[in-house]
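Just one protein chain is left out here, and the rest sit where they should.
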Amino acid sequence: MSENITPATGPKKIMGRPKCLNDVTFHFCPGCNHGNVHKMIGEAIDEYGIQDRTIGVAGVGCGVFLYNYVDVDVLEAPHGRACAEATGINRVHPDKIIFTYQGDGDLAAIGLAETVHTANRGENITVIFVNNTVYGMTGGQMAPTTLLGQKSTTSPYGREFMGDGYPIKMCEMLATLEGTAFVARVACDTPKNLMTAKKAIKKAFKMQIDQMGFSFVEILSTCPTNWGMTPQQAYKRVAAEMIPYFPLGIFKERTTADYM
Amino acid sequence: MSENITPATGPKKIMGRPKCLNDVTFHFCPGCNHGNVHKMIGEAIDEYGIQDRTIGVAGVGCGVFLYNYVDVDVLEAPHGRACAEATGINRVHPDKIIFTYQGDGDLAAIGLAETVHTANRGENITVIFVNNTVYGMTGGQMAPTTLLGQKSTTSPYGREFMGDGYPIKMCEMLATLEGTAFVARVACDTPKNLMTAKKAIKKAFKMQIDQMGFSFVEILSTCPTNWGMTPQQAYKRVAAEMIPYFPLGIFKERTTADYM
Amino acid sequence: MALTLTKGNEAIAEGAIHAGCRFYFGYPITPQNDIPEYLAREMPKIGGTFIQAESEIASINMVLGAAAAGARVMTSSSGPGVSLMQEGISYLAGSELPALVVYISRIGPGLGGIAPTQGDYKQVTSGGGHGDYYTIVLAPASVQEMFSLTIKAFELADKYRNPALLLCDAILGQMKEPVEIGPRPDFKDISLPDKPWALNGNAGRKSNLIKSLYLGDGEMEVQNWMLFDKYNKMKQEDTYFETTDVDDAELLVVAFGSCSRMAQTGIDMAREQGMKVGMLRPISLFPFPEKAVAELSARIPKVLVVEMNTGQMYKDVKVNLDRAADIHLYARPGGGLPTPDDVLEEIKKIY
Amino acid sequence: MALTLTKGNEAIAEGAIHAGCRFYFGYPITPQNDIPEYLAREMPKIGGTFIQAESEIASINMVLGAAAAGARVMTSSSGPGVSLMQEGISYLAGSELPALVVYISRIGPGLGGIAPTQGDYKQVTSGGGHGDYYTIVLAPASVQEMFSLTIKAFELADKYRNPALLLCDAILGQMKEPVEIGPRPDFKDISLPDKPWALNGNAGRKSNLIKSLYLGDGEMEVQNWMLFDKYNKMKQEDTYFETTDVDDAELLVVAFGSCSRMAQTGIDMAREQGMKVGMLRPISLFPFPEKAVAELSARIPKVLVVEMNTGQMYKDVKVNLDRAADIHLYARPGGGLPTPDDVLEEIKKIY
Amino acid sequence: MYYDVMMAGFGGQGILMIGDLLALTAMNEGRHTTWMPAYGVEMRGGTANCTVVISDKRIGSPITARPHSAVIMSKPALQKFAPRVRPGGVLVANASFMKPEDAGRDDLQSVFIPAVDLATELGNERTASMIALGAYIEKTGVVTLEDAVAALDSTLPEKRKKLLPINVAALERGRDFVRNGK
Amino acid sequence: MYYDVMMAGFGGQGILMIGDLLALTAMNEGRHTTWMPAYGVEMRGGTANCTVVISDKRIGSPITARPHSAVIMSKPALQKFAPRVRPGGVLVANASFMKPEDAGRDDLQSVFIPAVDLATELGNERTASMIALGAYIEKTGVVTLEDAVAALDSTLPEKRKKLLPINVAALERGRDFVRNGK
Amino acid sequence: MAYITFDTDKCKGCGVCADNCPQTLISMDEERMNALGYRPAVFADPEGRCKGCKICAEMCPDICIEVYK
Partner (left out) sequence: MAYITFDTDKCKGCGVCADNCPQTLISMDEERMNALGYRPAVFADPEGRCKGCKICAEMCPDICIEVYK
């Protein structure tokens, strides 16, 4: 387990920073779930003792600075192409644990073809997909996952189906592909959802360790800054608007590796 | 109707070349279904009398010479991007009838993101998708739709899931998107299948005329040359190997335009 | 006309509207997001279309489609995004389609950074993509020019049926300056050229075809020479540059874009100190003011090129230089800024 | 060693295997399909990986991933495909990753055609993508060189941690010639450089990071100058060219790749007619043999550049030319071939 | 005349806005001017800054490595930018968050004004930077306060006009602080 | 010595293969040689052609606009390429599909050989081009037939060795046709 | 009283028409090759069995067949 047990006789530390995370301040905005996702990844790495054989691939988005925080080998991929990079690494080091960290613009807009084809090839990697319904890093433009009616800097009158299309449900789409081993959507807005999210992320890494193929976790996340909300309002929006459209759950879970 | 009725009293011509097709020899190989698909498109254009307001977009593949055959305005798109071009044209001329003509490499490999996002935006266009499980024009390389075990010049030992991935079913994937109005898979290997294919292609154009959104017809096609088969063997393969994996049928059919 | 305090990127967007551009397709990237954001707001008000495409590749191909359909159309992007557009830009050139690509540079290579740079000079002036072609490239040096050269770029694109680029950096894109922008003209009052080649259905005419594939024996050689002639025509009719203080100059500074402003201040300082320094500012980077370089350097035998990169325009200056002239370079890549003091320093060294 | 009659494209593929390349990612495009087809057949036999990616963009990014992971890795493509790779190539350069991109040109712009051309010279020698960078570019002129320069290109890529390109055209790619290819070495016998920077898990060391984003004040300027120094080092240590008959020459022909072969025959014909003509054949297009041009043109004041494009290398020759020398161009774009007779004709005109 | 000023603080303090207002005022007064923000850093750092140049002549660089003056609203900004101000230059700093010693130099014409406290007194914490701007204008005389008020008025859309009085009060409060030393 | 030959016909007639065999034979005889196909036209036209150059010296261009000789197996190919052969050059043409008049010129050293008919006689229609090659070798003497047979033998994989005799017979049939005029 | 005609120059001898004619009235010309190098389809209906069902024309990939009735 990841907790650092303090040896003293007094109260013991029962929760703190995962071992594989560097002791630095996140650059994320207040109330942004990117931090939670980093922590859960760190916990999974600690849990399975795979820090020294894990390679991260950072997509371009607010999560690009992954390497400042998670103390593993990291490659910064061009925007949208993290799955292709992960494929390249995976073919060279099939014995390593490889994960990508991608936002919704990165994974579902510019990177859609790479995401789908990598999933279809059943690459034995883990994809962490942070869906905050907006382009965070570039200042709040519309994302493929932006909800209908949602205002963004490039949908100033609210997203409309005609012209902008419907918000894309990646889990549902990927679950239909033979290549995927594990596909789940989770959230961090409540303690309960967060605990489920932790489990899903661990499960995704476990799947990879067991050579089951492509594992994918979508985390519904806050972006208070670009939603123009306080953290409190943002957390409420996850439950009120996002979860109804993007239902939580496990969409696919392969139980044997015999697909090979 | 497309038939040119000869005015004489003797036997009348009851079937021949569609009016909107130029009287030239196709460059396709013997027994290649690209010719059939061209003819069906021509029949649909004749049927609805839309020749003078139709704009075709030719994808790069054996079908790129569309403009030599179908006498309508045509744009040659870069490989894979026909749906993006069609989007640009559609936004400028929403009153015109716009169709793309694309192979499986074009539409499902390099062009996957454009295809899916254009469908998701519900662009009011028609996509004609010629699936011959191989890259024809470039000499028989593996396509996203190449069947497992199928040999091609780049899968000389037969396509394997590990490494090459599963053959992708585009109709099934696109039908899950809100933006699609009509999604069907057809074949030309028997008179019966061909008649269904004709209907589906007409229906797809009709959908567009009625402003119903994105319509998509996948035609399972022969490529005797790159399959290393005679036309006869190739036609048999469609029934024996392709249809079992790529089932024929209508996957989605919107009946009202009220999705707008 | 009244002045407004306007951001460079927004001046471009407004310039496009004034030019009659009603179609924008693009994908977000810093430091040009003000352009799509402005147009997302304004296009719906004037019956125009704004689409945020799924990628830069989709953007440039939507642009290609809309251009083929006969519309004035644009996209905008920066480094990585423009690199992704190179295939599409080559197709625009090969298919002889007019369109505007606005390029607000960021530092590279790779993800680089978002500071101002002129490191994309060689990419844009060499055509960029595959094959024997060039794009028109205009480089404004003020917010006012970002407005006016946007309009000019659309006109040149149509005149030559060739893609045009507007190359700026983040200084120009992000800064605000007083500019004169007249009232927005009605679309019907904007004079747009006839495009009989455009795709809009073959009613009453033969079918139109827009393509870039030529497989017939010798066809592509004809095509390439035809394009070559077009580029020569551009050189003759549409080369733009500005000179200041060159009449008595003993040293010529060559600089473009935002860099030319700092160089100009440096020159002003040099003049105050009694040094006779003049300036040549290329406005069109392609066609490059070759003759101006040749003629000025024949008169002013010391030339100093100042650039915000490791020395890219330098080659274009050098190749056109008078045989007797000497050339020097002051280069600052990677977001480093050649301040007026720096430029003065360099001037002193070689004056 | 025994000769085999080998196709150029296949010589490249076999060269890659000899160089210890065990990872290939690519997407079909004429006229280079023999390369992926050969490797699809051979890689599985030697424990290597062949993946047909879903696009050129996926290809170059898989290459980036595998390069970061420490492997010798390659892709191959042509015009449109290489244009699509420009973002990835810029990232390779920015992230300082070695990899080989084989470029078998086809005519452009746009879809163009598949005939032989050198119309992509300016694209490859200017870096190609965004930002201040260059790639190593080698240009073979025979099937034998396609084999040997492939190996060389891998070595240089590793030496400089920089992407390398092999630029050929369809003549070289499609033709067969007798070549000497030794027996395929065992992987363990191939000496590959250590890559302590590679990503393979941080066991026993600090974490490795491969990136190209530098946001700190001044960081990118340092980075750009560091790259600049690297390119200068390449110029000094790894500029390659070949000269023939230059000692007594009164006219110097400059040509590269397949074009140099036709030029050479033209020169041979001229020599037979008593004209003293020599040849400079750049083998590395970047770094370009700048000094060789300068020195030779100082001695041989008439220079004729022969190219299969509208005149692209011409600029690189001209910019390095001795001030007193005269330069001429014979250019054939779009698949047009400068036959030996044509070259002879040109030589006669200016001799 | 030539002035340049670097304005910096936390995001959300209104730094870009006061810079914009200063430039607009200068434009209205017939000057050349440029306003240049530190823009979308592709990262979230919670800082904001901009540079305004005002001159009688055509302006070269809108950015300056060594500004003649600075308006600083946060301590990290002070540490970063105070060393860059030219000797003898003007520094207006938000004394609510920092002390004169934090500047690390004493060769500047400094005004340490408790802008946040004064703003709270005025009833709106968010007017702190407007107070600082008032102080800066008074200290340098680069534009007149009247013109600044007019410029502000002209930019406020109708439905936000009700914010004018408090902002005018803030500008004046800053002016008065400089005039009266309190 | 310097020879170049353009070989052309329908796809599937084995044009590229006989060109390859000729080049290989020349290589084995110690000559410089190049073989250049008209390659993957990104279109399906049903035609095939290649150029073989054989020389004592290093070869420049592997392509030639005006070949010294040609082996032509289809009528469309004859119409396209016959005009390009240099005056006095060698033309070997498949008389099964075309007549001497179809060449449109009489300044060549022509051999019109009914290759398909002879091949059918030999029992395998597909050896027609091998017959034409035999005729070409005999007509020009550019390589020896023995070396061609040896080269063919060396390229046939074990399990296709049984095809050797009929192909040798075809080469010889072509040779004999030239020798005997029938 | 139905019959079909071929545009023989366009025929590629694929045999699809022949394979699908319910009356087996179509065969490949073993004698002749057309300009494309293919053995074209020929129609022989001495007994007038052709019903003008159009199947051959529908199925022909190269639009070589016209049907008269």
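Letters are used for the chains, namely A, B, C, D, E, F and G, taken in the order the chains are written, and counting of residues starts over at 1 for each.
The rule is simple: a contact is a pair of C-beta atoms (placed from the backbone, for glycine too) under 8 Å apart; a residue touches a chain by one contact, two chains touch by 3 or more.
What you see is a predicted model, and the numbers here were worked out from it, not measured in a lab.
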Next on the checklist: Counting the whole assembly, list the visible chains that the omitted chain makes contact with.
Outcome noted: A, E
Item to check | Given A:Cys32, A:Val134, A:Leu177 or A:Ile201, the one touching the chain that is not displayed | outcome: A:Cys32
Checklist entry - So that we can see where the missing chain sits, which residues of subunit E does it touch? => result 10, 46, 74-76, 97
Checklist outcome for this item: Note that subunit A touches the absent chain at residues 6, 10-17, 21, 25-26, 28-36, 39, 188, 190-191, 194-195, 224, 231-232, 235
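The criterion applied here is as follows: only the chains that are shown with their structure count from here on.
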Item to check | Common touching chains of subunit G and subunit A | outcome: B
Checklist entry - From the centre of subunit B, which chain's CA centre is farthest? => result E
Checklist entry - By residue number and range, which residues of subunit F touch two or more other chains? => result 40-43, 46
Item to check | subunit G: positions in contact with at least two other chains | outcome: 36
